[in-house]
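Take a look at the structure below.
Every protein chain except one is present and positioned as in the full complex.
Labels run A, B, C, D and E following the written order; every chain starts at residue 1.
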Amino acid sequence: MTKKVLYFITSEDITGVKLAMEHTDEDDVTILLLQNAVYFANKSNKEVTQAINQNKKVAACEEHVNIRGLSKFISEKVKLVKSDDVVDLIFENDSIINF
Amino acid sequence: MTKKVLYFITSEDITGVKLAMEHTDEDDVTILLLQNAVYFANKSNKEVTQAINQNKKVAACEEHVNIRGLSKFISEKVKLVKSDDVVDLIFENDSIINF
Amino acid sequence: MARLGILFFDGPYQAQASETVVKLANAALDKGHEVHIFCYMDAVNAVLENQKKVEGIFNIEEGFREILDKGATVRLCNLCLLVRGTVKNCLKKECGDVKRAGTPDLAKIIEETDRLVAIC
Amino acid sequence: MARLGILFFDGPYQAQASETVVKLANAALDKGHEVHIFCYMDAVNAVLENQKKVEGIFNIEEGFREILDKGATVRLCNLCLLVRGTVKNCLKKECGDVKRAGTPDLAKIIEETDRLVAIC
Amino acid sequence: MSEEKNVVILLRKPPHGTLYPVEGLRMSVAVSADFDPITIAINEGVYTFLKDTDKTMYSMHIEFLKNIGLDIYVDKKSLDALGLTKDDLVEDVEVKEHGDILKLIENSTVTIPF
Partner (left out) sequence: MSEEKNVVILLRKPPHGTLYPVEGLRMSVAVSADFDPITIAINEGVYTFLKDTDKTMYSMHIEFLKNIGLDIYVDKKSLDALGLTKDDLVEDVEVKEHGDILKLIENSTVTIPF
């Protein structure tokens, strides 16, 4: 059975995104960006762009994106999620890699 | 008259070292590393190595180097200074770029 | 319904973490989940009394009072409080299930919750 | 003899800044210089009372008492204290020249000292 | 001695994750009573002035500095690195070439980072 893994990234350390990209393809990986980590969703960020190109699921906290005025700078493929959805994502996944 | 400028770097942000290297050659520049910035003095760090190769003066707080066990990893050209010397360096220079 | 553990490290105001903790806890509680929070290092300062309300700033004390009121449990690293001198300023038990605790209590939270997130 | 201004932003223990401030201030005072410190943001928490001594950990309260005793002045951002709820826990004036202040006091420190360093 | 001091307030961190940009601007305002501080945004600090960023906590500081004729400069090199342009920023700031930003820092008596 495929394991669902959530990379829960709240810090400005790109290593979390890199680890998620190196994660085995056997698992179903989601990268969730919160707080200042949402700046990584800027299209100019090469790691997140690469993750999107590799069809990794990338989500970002909508409130954190909006207060930073970032919405027009991020890829359409980044799913914007509300606090509600963040809670659901946490429980939907089997394991959480915090970063 | 040549102005003496001290780059007083206490944070783990390499930008301070980069700014020091871009500083006009007309001034007499010293880069002083403290706290976790002393890790930049590791020979493997390309910015500080380049600064040394360009004959910039680089100093590091001896106590902060020693508690981190770094002394054998840093170039001989990095001058190790005591708290006393740090105080003197601060007053010997005409301006301080904190970073 | 499930059980969510939250760990964080930062004090209030300087960093966004404590605000994120409050909002995430609120969202989970409103969905009927249990929430168990562990305040480690500077995070113990997020739960101090007498944080003055300033317009435009999210008041962290009020946030914690609200989630405690909704049933969240909050554990404070006792050693972290002691070294910082803030032991006597924490929210009192009248506010809800808030207690000084040791690091083993985080182990307990990991054991007794379904998921643990760390807010850095 | 000269006048040194020191500005810092971090609270005690989590980060090394407050320890560095104390050591640098001590070195400057021992050389006969004046030292004027401004505590901004979390740094106001470095000057709280009742920080418990723990072996192996540099006690920041003692450090500040020592440099105040040697004549350092310490100014605490008042708004920073208010929002954090720690106004009443600061070292008292019996310890030396330690006072709540506003950001304009940093301007004054910049004006009245020969050099200003920021410890990040 | 005070009139000779050039104070630069350097904003290097992005807003909302920490209070640094807000507190840096508040410091610029405070210091303006005694000096003519120059406020400079570099690296991710440039995000502070995005048009759509929530500036509830610091729009009054930007306004204040503008009203007393003090400049806020943004490093073009940092903007470029983040894929941003002048048009993405509020009008109250001036984008400057990296070389000019360096000169402002070089000419400072003290640069204070936030």
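The criterion applied here is as follows: a contact is a pair of C-beta atoms (placed from the backbone, for glycine too) under 8 Å apart; a residue touches a chain by one contact, two chains touch by 3 or more.
Here the structure is a predicted model, which means the values were calculated and not measured.
Trainee: Tell me the shown chains the invisible chain touches, ordered by label.
Mentor: A, B, C, D
Trainee: Specify the residue from the set B:Gln35, B:Ser83 or B:Asn98 that touches the hidden chain.
Mentor: Touching the chain that is not displayed is residue B:Gln35.
Trainee: Decide which residue listed in D:Ala15, D:Ala28 or D:Ala107 touches the omitted chain of the complex.
Mentor: D:Ala15
Trainee: May I ask you to list the residues on subunit A that touch the chain which is not drawn?
Mentor: The missing chain touches subunit A at positions 5, 11, 13, 15-16, 19, 22-24, 27, 94-99.
Trainee: Considering the whole complex, not just the chains shown, which residues of subunit D touch the missing one?
Mentor: Missing-chain contacts on subunit D: residues 13-16, 56-57.
Trainee: Which parts of subunit C face the unshown chain closely enough to count as touching?
Mentor: So the residues of subunit C touching the missing chain come out as 7, 9, 40-41, 102-104, 106-108, 110-111, 114-116, 118, 120.
Following the convention adopted for this analysis, only the chains that are shown with their structure count from here on.
Trainee: Figure out the least number of contact steps between subunit A and subunit C, where 1 means they touch directly.
Mentor: Minimum step count, subunit A to subunit C: 1.
Trainee: Quick one: which chain's Cα centre is the longest way from subunit C's?
Mentor: B
Trainee: Measure off the straight-line distance from the CA centroid of subunit C to the CA centroid of subunit E, and report it in whole Å.
Mentor: Centre separation, subunit C to subunit E: 34 Å.
Trainee: Could you list which residues of subunit E touch at least two other chains?
Mentor: 16-19, 110, 112-113
Trainee: If a residue has to touch 2 or more other chains to count, which residues of subunit D qualify?
Mentor: Counting only residues that touch two or more other chains, subunit D contributes 9, 41, 114-116, 118, 120.
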